[in-house]
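One structure is given below, represented as structure tokens, and several questions about it will come after.
One chain of protein is taken out of this complex; the other chains stay put.
The block that comes next holds chain A.
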Amino acid sequence: MENFKICFMGDQSVGKTSIINRFIYDDFNINSQSTVGVDFLSKTIFVENESVRLHLWDTAGQERFRCLIPSYVRNSSLVVIVFDITNKTSFKSIEFWMDTVQNERGDDVIVFLVGNKTDLEDERQVSLEKLEKEANKNGFLYLETSAKTGHNVKQLFRKIGISILKQNKKRKELIKPELDENTSLMNISLNIDPNKLKQKEESGCC
């Protein structure tokens, strides 16, 4: 089974940990513990008849920690930038987080913009249109979720799974010609196990 690194970023208290907890434990705590530094959880999901193991890296959102976060983005296949739809500032910060991602990974990474806390519709400060516009501008995927009610959380991870597999297949095709040699460097950033890759090629399945 292949492993993929997913990195969650975004301002303080937008719900990064809560989205992950909803996905892994199907649970929600109104006061989940704040994340100092980084946290890690993993889960296997099944998409399109394939199982993939997601390594979820949850990062601290507060300003002071921002200087340390970039190194944790390294090698991630996909980055989820979360903001709080009831907090304009957290939406404005998307730009900062995008820069962080691009500095580390260039365009070689899938980015998901997630507006969380749709359960607080009355307090909404950022419209879905705005999110859509921001995402389209950069060619990012986007979705609105509520970790509290569970709204769209499963869909989010399904979509994450699908886009990762898609990208992975594309990459495999690209590197196929040089598969026998010098693939190790690519494999590190792609999280592909070369042995498994070879096996698959040999058996000719999937």
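FYI, a contact is a pair of C-beta atoms (placed from the backbone, for glycine too) under 8 Å apart; a residue touches a chain by one contact, two chains touch by 3 or more; residues count from 1.
We adopt the following convention: contacts and distances are computed from a predicted model.
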Chain excluded from display, named as in UniProt, from "Tbc1 domain family member whacked", "Heat shock 70 kDa protein 8", "Anaphase-promoting complex subunit 11" or "DDB1- and CUL4-associated factor 13": "Tbc1 domain family member whacked"
Touching residues on chain A - with respect to the absent chain: 3, 12-13, 29, 31-40, 42, 53, 55, 60, 62-65, 67-68, 71-72, 75, 188
